[in-house]
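The complex is shown incomplete by one protein chain, all other protein chains being positioned as in the whole.
Then we have subunit A:
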């Protein structure tokens, strides 16, 4: 049994469970498809997925300068 050793704790737990039981839930199929479509829409602008051209990459290894 989770820690409801006294009446006050038990009342608090029941109140919280009532709140959580009362929420409206969406079907998993709908929730999942919305997440997937968000990913698909934004994948093209995700630098970690599509890469970054070297000219725009501030983290590119810098080549040393050679003074001629």
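In the analysis below, a residue touches a chain if its C-beta (ideal position, glycine included) is under 8 Å from a C-beta of that chain, and two chains touch if they have at least 3 such contacts; residues count from 1.
Methods note: contacts and distances are computed from a predicted model.
Engineer: Which choice in "Ral transcription factor IIA subunit 1 like", "CDAN1-interacting nuclease 1", "26S proteasome non-ATPase regulatory subunit 4 homolog" or "Guanine nucleotide-binding protein G(I)/G(S)/G(T) subunit beta-1" gives the name that UniProt lists for the one chain left out?
Structural biologist: For the chain missing from the view, the UniProt record says "Guanine nucleotide-binding protein G(I)/G(S)/G(T) subunit beta-1".
Engineer: Suppose we count only contacts with the excluded chain; which residues of subunit A make the list?
Structural biologist: The missing chain touches subunit A at positions 1-4, 6-7, 10-11, 13-14, 16-21, 23, 25-32, 34-36, 38-39, 41-49, 52, 57-59.
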